[in-house]
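Here it is: the structure, laid out below.
With one protein chain held back, the other chains of the complex are shown just where they sit.
By written order: A, B, C and D. Residues from 1 in each chain.
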Amino acid sequence: EAPARLTIAQPSEGFLYLPIYAARGLGYVQDEGLDVEVTIFGKGAAAALTSVIGGESDIYVGLPAVPLQAWAKGQKTQLFAALLKQCGSDIVLSAEAARRTRLSERRTPAEKAEALRGLKIAVAGAGSITDLVVRHVAIHGGLDPDRDLTIIPIGGGGNMIAAFGQGRVDGYCLSAPTSTIGVVKFGGTLLLDFAKGEYPPLRDFLFTALSARPEWLAANRGVAVRLVRALGRAIETMRTRPEAARAAIGPFYPGVEPAVLDAAWTQAMGSLPTSLDMDAGGIVKNIDFLAEVRSARLDVPVAEVFTNAIVNLAAAPSTRHQEPAREAGRKE
Amino acid sequence: MIIALYRILFLAAFLAIWEVASNAFDAGFFISRPSLVAASFLTMIANGSFFYNLSITATEAALGFLFGAIFGVGVGLLLGRLKVLADILDPFLITFYSLPKVALAPLFILWFGIGIDMKVILAAVTVFFLVFLNTYTGVRSVSPEQIAILRLMGAGERALIAKVIVPSALTWVFTGLRLSVPYALIGAIVGEIIAANRGIGYVLSDAAAQFDTAAVFAALIGIVVLSLIFNGIVRFAERALMPWKAGEDTREISI
Amino acid sequence: MIIALYRILFLAAFLAIWEVASNAFDAGFFISRPSLVAASFLTMIANGSFFYNLSITATEAALGFLFGAIFGVGVGLLLGRLKVLADILDPFLITFYSLPKVALAPLFILWFGIGIDMKVILAAVTVFFLVFLNTYTGVRSVSPEQIAILRLMGAGERALIAKVIVPSALTWVFTGLRLSVPYALIGAIVGEIIAANRGIGYVLSDAAAQFDTAAVFAALIGIVVLSLIFNGIVRFAERALMPWKAGEDTREISI
Amino acid sequence: MDDARTILAFSEVRKSFGSGANALPIVGGVTFDVARGEFITLLGPSGCGKSTLLNMSAGLMQPTSGSVSYDGAPVRGVNLDVGYMTQADHLLPWRTIAGNIAVPLEIKGLAKAERAVRIEQLLTLVGLERFGAHYPSQVSGGMRKRAALARLLAADPATLLMDEPFSALDAQLRLTMQGELLRLCARLRKTVLFVTHDLDEAITLADRCVVLGARPTTIRRIVPIDLPRPRDPVRLRTNPRYQALYAELWDLLAEPSTTAPQALDAPSAVRMTGAFA
Partner (left out) sequence: MDDARTILAFSEVRKSFGSGANALPIVGGVTFDVARGEFITLLGPSGCGKSTLLNMSAGLMQPTSGSVSYDGAPVRGVNLDVGYMTQADHLLPWRTIAGNIAVPLEIKGLAKAERAVRIEQLLTLVGLERFGAHYPSQVSGGMRKRAALARLLAADPATLLMDEPFSALDAQLRLTMQGELLRLCARLRKTVLFVTHDLDEAITLADRCVVLGARPTTIRRIVPIDLPRPRDPVRLRTNPRYQALYAELWDLLAEPSTTAPQALDAPSAVRMTGAFA
């Protein structure tokens, strides 16, 4: 039986997609009889989602806010599995900026957020996840993101590290391992440790999820179920046998020093989801989040934009691949 | 006159098809529609963000164009006159030209920062080669007879360049310049997409991230208008510097 | 011979400076160093990924170049002969040319998908205008006297094009083609960066995302080599199609 | 005038270049007819509009007023019945000499082998047998003119417009070529409009010689050349009628323009004084 082909549109590379790397690296995708092709969209999440809407890719993986925005404009894609339920983009400040703002003396999240005042912070792209996160934090700190600090969209991790290393920006926002490099190699400090839930507004925030067109989901239910099953199994392995999972991640990051990768890995372990299903709360947080950073509230039917049907099916006992089914089931 | 009329007809037809297609295929999400774009455009103009951002991009592109053009013409003249040097440098110039600037973004940031310099340099680098290669070819195409004639009159290299090479290569140079007008803009915009929090490139990527297609097209209108203005300036300079071509289209040829 | 020698010297000096600077400023993270790049390059060759990805990009770029060049020359000839049509379309062509393709990524994806077509079209669109504008200018520069002479001999439009316009505009056409070789590659690579899972552009952005600077430069080498090869092919064609230019540099001029 | 034998008719042809206040009247009313098979030579001072008259006959220009008719109909657009050997050679630099001569043959659609034979003949005729493979930039000025002549003959048009075709040839070759042209015209009844500055040539070749004045140009006189044919260019010169014609033409050309003396090109002795400071 030929493996079922499946294409995933992924906006960037980073640890916010960790379960995808793990499931591929550990061979679970192949175990499920899937031939997964991951396409990286260097020009951002909007392009990635567009390819799903246009039927070029099957599944979008990334911040749910992006498909929600599209839904509000009439292009429906349904969220069907959660991969990360914490904010995965960290804000890293340079040692100098941390000293200047006396970051170590600040206690509450709001106080820490206020430290952004007057700083120049690099984000990935205008309107990207990282842009929105920095804006959200700034607002939380009582700042006007357009006046009280400078947010500079700067593209990918390489650009950020280049600007950060040269002192051209005071900080940046991106997921591990880019954030880890700033900390480990350039002596930076995390403004807020999202992984430890240090920032309440984004606690239990649905950060990375899979989404696809409802028609596709209806027609390819089996394939979706198998993918979710492989991802669940990967998360389980990461939790129970971290060293095996860590080893499977390595080949995806040949250019990152092992020490940096280890640090990133350790930090990421703290934010592993316990299950792949979603609730309205995580979605509403996305809508709230967008409403706060853009002064407009998305008009979407919360109950319709996501479905747990696939996750539930994946959790149900199946004849094939007993073990993953059991593991997923235990999470129920 | 008749030409302007046809242009307007063409534009109107295009807009009509756009509007109709957008409705017919329910494709507003992807291609917006002229009416929405116009509305978005007017909003941008009203709140001042259009001209603010456009002026930033225009400055970057204009500076980049200027530097790129000056170096392009200069190096083109130099290498056009020193064939051996040109032969030696040829593969390196191609190498330099072939490197995708997008891939070199981190290096650009490293060397030139994230301010206006970086965008100017990016635009200038893009312009440089287009102008250079056209100028070079133009200089190499100068009639050797005319050079010999001037030489015999005692012309030194400076007189040669001023009196024969530049006038003769001018059509080439201006073609290079016209080719690079859009690239100056694209260079500046790519620079803004790489790293910026203002400029029309920023407006563009911000709008794209929000699926605000109407705003994307409104920003594109700004870019196109800039491009047409720059192009007009280049054409004007071309006409002013080549008086002998005036009326060439209408002149009766005698053979 | 002497030229090859100088080229090698030049290259060696460049590599030496790179290696030294990388060590001196401890900038290996950003600019890697030639030795590491070489190692990375050899690894890529050894595991076959280099030629696999390069061949994909080469195919895309070559197809894009071909289509872009054919349309560019075709439209250039057509509009060069029909001045009124050219005048009418002029602002639209500039508009079309000025649109930053990067900004239109979602539209490209929508219309042409994320497969090889999208990259070929992106490359072709980029090539088109460069070839078009040079061809157009070339056609407009054809001596009206020669056209008149051929007309008097009873030449129709086809004979005119074949016997006067094309040979006379050939230098222009080839300059356009040489200008667009790197852009064909850049177009394909941008396409791969927009959406790809293979090709040298993918290798590039993948390596960049993993901070594998040595691999970035190794990929760049691949791009440059492709560019030089394409350029060589274009030059070869140029020489083959313009036998009357053979030996022009060494020929004694009589005036 | 509207004789059935008339092939080319100039009627009150005026031509100015430029427009408005800048308009420079060149041809100021020229009327004459050329009969089918007639050989007309045009004489006149430099810049008087001889080439302009040929350009109008070829349909490359329109008269400002008056009309040029060919074969009964006014000439509009390019006149495909004429062959035109222009004052400059206008060879295609990207074709060899043989390739240039091939152009009209290719346009006519001759087969390759036929073309090769014809080109060989023509090259021989103009004395360029060994230079077929040379590019125009590799041959001398006179050889370029001969190549242009061969190209004209290859086209084999009913009417030939020739603008100083032999001016770059040496005296001997010029005579040979004149002889060839006369024989050709006699055999094939070609109509020829031939511009020259050489009075000997103008007389030797012509049925009638049209002498033009200075700008704005009108016809000074049309001189019928009543010498018997066939003519031998060399022996002709001792013929007294020939000498009388020569003198007549000379005087016609030397006579100062009565209409517009200030427009005369030839510099007067007064104006020239002190030019070489």
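Convention: a residue touches a chain if its C-beta (ideal position, glycine included) is under 8 Å from a C-beta of that chain, and two chains touch if they have at least 3 such contacts.
Not measured: the values here are computed from a predicted model.
Trainee: Which of the displayed chains are touched by the chain that has been omitted?
Mentor: Among the chains that are shown, those touched by the missing chain are B, C, D.
Trainee: Which one touches the absent chain: D:Val30, D:Ala98, D:Leu153 or D:Ile225?
Mentor: D:Leu153
Trainee: Touching the absent chain in the whole complex: find that residue among D:Gly47, D:Gly66, D:Pro93 or D:Pro233.
Mentor: Touching the chain that is not displayed is residue D:Gly47.
Trainee: Would you write out the residues of chain B that touch the absent chain, in ascending order?
Mentor: Answer for chain B: residues 145-146, 148-155, 159, 163-164, 167-168, 170, 242, 244, 251, 253-254 touch the chain left out.
Trainee: Contact with the hidden chain only, please: which chain D residues?
Mentor: 17, 24, 43-47, 50-51, 87-88, 118, 121-122, 124-128, 130, 138-143, 146, 153, 163-164, 167-174, 176, 180, 184, 187-188, 197-199, 250, 253-254, 263-267, 271-272, 274-277
Trainee: Extract the touching residues of chain C with respect to the undisplayed chain.
Mentor: Answer for chain C: residues 252-255 touch the chain left out.
Note that in this section only the chains that are shown with their structure count from here on.
Trainee: Could you compare the number of C-beta pairs in contact for C-D with that for A-C and name the larger?
Mentor: Higher contact count goes to A-C.
Trainee: Between chain B and chain C, what is the gap in Å from one C-alpha centre to the other?
Mentor: Distance between chain centres: 17 Å.
Trainee: If you average the CA atoms of chain B and of chain D, how far apart do the two points sit, in angstrom?
Mentor: 49
Trainee: Where in chain D do residues touch at least two different other chains?
Mentor: Counting only residues that touch two or more other chains, chain D contributes 60, 84, 86, 88, 90.
Trainee: Mark out which residues of chain A touch at least two other chains, giving numbers and ranges.
Mentor: Within chain A, the residues that touch at least two other chains are 46-47, 50, 53, 156, 158, 161-162, 165.
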